[in-house]
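Let me begin by presenting the structure, written as structure tokens, before commenting on it.
Every protein chain but one is kept in place in this view of the complex.
The letters A and B name the chains in turn, as written, and every chain counts its residues from 1.
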Amino acid sequence: MSRTLSALEQEQIRRKTRANWLLSTPALLLLLFAASGPLIIVVIYSFLSSGNYGGVVWEFSTDAWFNVLYTKDIFDDTVSLSDAHLSIFWRSVQLSFLTTVLCLFFGFPTAYFIATRPPSTRNVWLFLITIPFWTNLLIRTFAILELIRNQGVINNSLMSLGLIQEPIRMLYTDFAILVGMAYVYLPLMVLPIYASMERFDFRFVEAGYDLYASRIKVLRRIIIPIIKPGIIAGSILVFVPSLGAYVTPRVLGGGKRLMVGNLIELQFGQGKNWPLGAALAVTMLVIVMVALIFYVRLVQKSERNHG
Amino acid sequence: MSATALIAEIKKGAISPVDVMEASIARIEAVDPAVNAMVTHDFDAALSAAKAAEAKHHKGESIGLLAGLPVAIKDLEATAGMRTTYGSIPFRDHIPEQDDLSVAQVKAAGGIVIGKTNTPEFGTGGNTWNDVFGVTGNPYDPTKTCAGSSGGSAVALATGMVPLASGSDFGGSLRTPAGFCGIIGYRPSPGLVPDVDKANALAPFAVLGPMARHVADAVLLLNAQMSVDNRDPFSPNTLRLLPDPMKAASLDSIKVAVSDDLGVAPVADEIKQVFSSRMGILSSAFQSFEWQDPDFTDVHDCFEILRGVSYVAGMKDLVDQHRDHISPLIIDNVERALSYNLADVAMAHQTQSILARKWLALFDQVDVVICPAASVSPFPHAQRYIDQIDGQVMPTYMRWLALCYAPTMVMACSLVVPCGVDDHGMPFGIQLLGPPGGDQRLLEIGLAIEAELAKHDATKAPLPDLAKLIASKKS
Partner (left out) sequence: MVDDTIRIEGVGKYFGAEPNLVKALDNVSVNIRRNEFFTLLGPSGCGKTTLLRLIAGFESPSFGTILLDNKDITTLPPYQRSVNTVFQSYALFPHLTVAQNISFGLEMLNKPKHEINQTVDEMLALVHMEELKDRRTNQISGGQQQRVALARALAPKPDVLLLDEPLSALDYKLRRGMQIELKRLQLETGITFIFVTHDQEEALTMSDRIAVMNEGHILQVGSPDEIYNDPQERFVADFIGESNFVEVDIVGKASGASSSGSIRFANSKKSYPVKIPANKKNDKKALVFIRPEHARLDGKTRGATLTGTLANKLFFGTDTNYHIDLDDGSQFVVRAQNTLEGGFSPAVGDKLGIFVDENALKVLKD
């Protein structure tokens, strides 16, 4: 079937290509400057020396990178692995992962519920889902705090019902951070899954039932594989900002359970050590990318297995 | 009734300074046995001063800013002709011949000193107790402390003995008692109320300031206390009185940073919870409302060392002379301070400079920083100080006051406003922090926040149950 293209056809293709490039130029420029620019600045900062009152001194230094992983004892100059930083990174990855799982656990049924409503009421549900976005993050976090604190709504109700004698300690635990982050990021899971689900043809479900698949099997073998792009997108949208979250872990963790976001915020926000903050930020970026590659690989593998 | 309202009534002629003084004396006689706040008083002199003020008013002469109102003075400030003990056995019978400048100012403004309020020895410690007068109880639960060192003044205000009282503050002495007793305490910028007798006058940490039940009253007393005096190097060249009446700021133009522990202070979880919950109620009133822990890195060492310097400067001679009669706490303070070396002091000054500059820079972004007034709920006064918070051991007896002394180190002005009660039903206060010199703005914001807090049941200023308090003493 191969044949050579006529001169006219070639010209048409050239024109089309040129038009495509022209049209995408603004987006490309924006990406180049708005996305790569700051990133490059952050990378450069991570190799500079720290100024006394925040900021950087334009002197090359790898101290920041050294400090990401190692600490030097002030008194005897012994070098050891920075347990504090490593455990904060590890805790952040753990909590972000659990947040993602929690969001998936609650987000999937929510998205399913909305997608199976009549089209006229779907927008109302979506609107309700996005309402928290309109409120200041800190205020939303305080709302969670109000629920789970010792004299909060949950503990007070349980105690007045006589189910517990002492308040259950929920605030200032990892559980509190988890609940807070899941609440804050839940819409980011629901919306992409809903987008997939909305395009999902529910006749596939009937076809599955028809072919002897029970409810659970229909969910596992048909619905989930087909809306997987939404699940992947939602997971990424939740995992990435969870890793960088700082207000929620700060307020609900009581300042004792730091995450990477807090650590970075400390370096920049309080103007302690910008290069270290930059190096930590770049480290976090690398962790995010590795985690994403790992995740996508895993998903692809499961796809091959299940076929 | 607030001091400002009383003054208005007096000026109208509706009530007389004598009425106010009599009511004040009656209240002291009824309540003080239960709390032991007003340790020295001279009712006869106060009453005749009130009568003199009344006569002056009838003649149409000016009776001053304070219009003959009774004012309680902390027992660290010398009052001419009235016993001033500093809470210290060696000064048990000390009757100064001269007023301290701040007291003279109050008297000049028409205030009548009704008595002296209890304080720990030389104001040392966050629990009002001394060997001269014993302990001062919290009006909400006399078995608990009213904090210190301006504890007597705070209790006198909370129980309505006086409408105005003086206090002083180094690491929270004006603010912690205000927080524990549910009243207003204001730590002004250094120099605003000149302190002419400080041994190390160049350290900007120890200040005098007003205490009251309402922000407007605190402004009133502060105006009376303020003066210009070149013996205090921080005193401004010209006297700039605050506007009276002061106009409240509009909250929707205010940018707020909140922090439950200023990033460094040990704070009990239950206090953090109450604080965050109250801030949630308040949050929507502001233009912007963000969480921000100001930078107070290494503030603890900085504070210990620089406070040590002040202690050595002010107390060393005294300790050397009266070692046997002085609280071991003070001796310990002086001796520990003497163990620091010059490098330590230099480092502390350096740290303080960095933190103070960052503190100033913070107010390019926000108008006010809000944090809790105290790190714990009022505790039994038998416990001298807080040695651990939620299982975390406090390395020094001052550490639990870090919420207050951290701002001291950056010369912040600070207003404590009552904000409901905590989980134990004890008063809960919040601290509004501003930059040095930002007194007027901070007080304007304080007026607005005080009004906002009054709107909600959970955040309005508490009142002690006086009947129960009086009964508790009798039984």
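Quick note on the criterion: a residue touches a chain if its C-beta (ideal position, glycine included) is under 8 Å from a C-beta of that chain, and two chains touch if they have at least 3 such contacts.
Since the model is a prediction, treat every value here as computed from it, not as a measurement.
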Shown chains touched by the chain that is not drawn here: A
Residue, one of A:158, A:195 or A:213, that touches the chain absent here: A:213
Of A:38, A:109 or A:225, the one touching the omitted chain in the full complex: A:225
Residues belonging to subunit A that touch the chain removed from view: 201, 203-204, 206-214, 217, 221-222, 225-226, 228, 303, 307
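Rule of thumb we're sticking to: only the chains that are shown with their structure count from here on.
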Whole-Å gap between the CA centroids of subunit A and subunit B: 46
Of subunit B, residues touching subunit A in the complex: 258, 260-261, 263, 269-270, 272-274, 276-277, 279-280, 283-284, 289-295, 297, 354, 357-358, 361, 423
Complex contact set, residues of subunit A against subunit B: 52-54, 136, 138-139, 142-143, 145-146, 149-152, 171-172, 247, 250-251, 254-255, 266, 269-272
